[in-house]
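Have a look at the structure below, then the notes.
Only a single protein chain was left out; the remaining protein chains are all shown in position.
The letters A and B name the chains in turn, as written, and every chain counts its residues from 1.
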Amino acid sequence: MAMLEVKNLSISFGGLHAVDDFSVTIEKGELYGLIGPNGAGKTTVFNLLTGVYKPTEGKISLDGKDITGKNTIEINRAGIARTFQNIRLFKNMPVLDNVKTGFHNRYRYSTVSGILRLPRYRQVENTLNERAMEILKVFDLDKEAAILAGNLPYGKQRKLEIARALATEPRLLLLDEPAAGMNPNETGELMETIRFVRDHFDMTILLIEHDMRLVAGICEKLSVLNFGRLLAQGETAEVLSNPDVITAYLGE
Amino acid sequence: MDKSLEIIRRMKNRTLKNHLITYLIVIVFYVVIQVLINTGNLSSLLTGLLVPICVYVIAAISLNLVVGISGELSLGHAGFMCIGAYTSAFFSNAVGDGLPEIPRFILAILIGAVCAGLFGVLIGIPVLRLKGDYLAIVTLAFGEIIKNLVNVVYMGIDSNGLHISTTTAMDLHMEPGGKQIIKGALGISGTPRNSSFTAGIILILITLFIVQNLISSRSGRAIMACRDNRIAAESIGIPVTRFKLLAFAVSAAMAGVAGVLYSHNLATLNTKKFDYNTSILVLVFVVLGGIGNIRGSMIAAVILTALPEMLRFLSNYRMLIYAIVLIVMMLFNWAPAARTWRERMREKLPFKKKAAAGKEEA
Partner (left out) sequence: MSFLTYLKDGISLGSVYAIIALGYTMVYGIAKMLNFAHGDVIMVGAYTALMMITRAGLPALPAVLIAMATCTILGITIEMVAYRPLRKAGSPLAVLITAIGVSYLLQNIALLAFGADGKTFINVVSLPSLNLFDGQLVISGVTIVTVLANIVIMICLTLFVKKTKRGRAMQAVSEDRDAAQLMGVNVNGTISLTFAIGSALAAIAGVLLCSAYPVVTPYTGAMPGIKAFVAAVFGGIGSIPGAMIGGILLGVIEILGRAYISSQVADAIVFGVLIIVLLVRPTGLFGKNVQEKV
């Protein structure tokens, strides 16, 4: 069964079809890319998948379960986590706590046991600290655990956002322009990390990216959006040599 | 692995040290004041201010939970204090000598906290959908509504149970042996004066315990996550409204406790003190002490409550001076120009290192 199955997804804002009849199937463990010129509706697709917007038409199912029309919180609990194009960290909290907050629905104890520091609090907090550190290590952020997230350099903030999303233990990870603002070195490193995350966490990843080197380098399959409509879909090499795609990008 | 454990250990220790220092400050304050009282070095005016200081410290801690930790502006905290004050005073008067003093006061505190907390939930559910100044004006409105409504309530108790009226005392239709407790605009008189400086300090310590432990727990992190970035918090599955409500209700309950302490310190209780000016006063403590800085808001509450008394020698000019001090302090603390100037001065001074360390802490 496919991890993500999107059928005929559409949304319009006051007559404007931001996304029109978009369908995609992503298999478990795939690294899938969503590309297209600016304003093509890529982030809108993410917002539809994560329940920020409700689709006017279409159906979304995750691992066979229909999640169409559910809200952001329910969708995260169902197993989709995301990052944002404009980084959204908990800036006034330490790096470690950003990741620990990500575990919110995975490791629980009540408010009262937290206030009274009952044994359950200690036990869960210890697990949380260990697990959070494990994830931070993957992103080489463990040494910065005590620093406020807002004080991290830009590239590391992007990584921390991925780390926090992973902490929700999703089945599908959505990355919105993870390499934006990174230099070629950092991008190279990020590609390694994304591959590692897929293999190590057994993750399915859908990402939006403008950096063609990254897209060609790690994505196995691609969908190309243009003016809210699907322009091309398939194996990366095939799609990138598609004349329509080349026109859409160069004609811009 | 060792390295990361070391980092976690250091973070834990820092939090723990921070909490302990806060408790310690309160205890030292208590001891110093006790010594001053016993050696006769505290003026009767300041002695009379000790319980009000505790009231405002608790109120400031409580409001800081909403403003600093949860990131929402509330201008209605006096309303919650009012609920706590009235419900507990009603209870203490109704029970009278039916219970020994200490259990009765403890029960009164619990009742005040629970009632105020319930109102917090009741008000929080509709209003926490609003943001910023809209939330501020609506909480202010709720505070004024509570004050206005409490002002017209007449309530008494007799062998048939509770009697409530909103018109006159006569409408209570009480039996001859009954006790009329809340007398409309006249409020409640004859509440046992159980509040003391010691009780106030104990309540401050309990409030601190709750707030500090809450902040460094799962729920506290969720509350702060909602403050820092609502959309991101939702994206990782945190029900934002529920945690905003949690902070609001806990804060309301603690404001209620401040109200209990206040009402059990006065011979006559009325609603005059529970208007928006008190809410604003508490907000001033929170902002001057540093938004989200629990310790700072406590200290600001103590100083600003005592300041008008200490400025008494200035007679009519004292509130004028108070206003000017407030404006100047705000400009000095917050204006970017003043900040740059302070940085420059700091670099010239020898204790640069300490200042930098303090900054990292914040």
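FYI, a residue touches a chain if its C-beta (ideal position, glycine included) is under 8 Å from a C-beta of that chain, and two chains touch if they have at least 3 such contacts.
All values derive from a computational prediction rather than experimental measurement.
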{"item": "Touching the absent chain when the full complex is considered, from B:25, B:130 or B:306", "value": "B:130"}
{"item": "Absent-chain contact - pick from B:11, B:169, B:206 or B:338", "value": "B:338"}
{"item": "Selected residue (touches chain absent from view) among B:7, B:73, B:157 or B:181", "value": "B:73"}
{"item": "Touching residues on subunit B - with respect to the absent chain", "value": "67, 73, 126-127, 129-130, 132-134, 136-138, 140-142, 144-145, 148-149, 151-152, 185, 231, 276, 280, 283-284, 287-288, 291, 316-317, 319-320, 322-324, 326-327, 330-331, 333-338"}
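Throughout what follows, only the chains that are shown with their structure count from here on.
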{"item": "Between subunit B and subunit A, distance of the C-alpha-averaged centres to the nearest whole Å", "value": "41"}
{"item": "Sites on subunit B touched by subunit A in the complex", "value": "3-5, 7-8, 10-11, 14, 209-210, 213-214, 217-222, 224-225, 227-229, 231-239, 246, 292"}
{"item": "Contacting residues of subunit A [partner subunit B, same complex]", "value": "50, 52, 71-73, 76-77, 81-82, 84, 88-94, 96-97, 100-102, 104-105, 107-109, 111, 114-117, 121, 124, 129, 133, 136-137, 142-143, 145-146, 164-165, 167-168"}
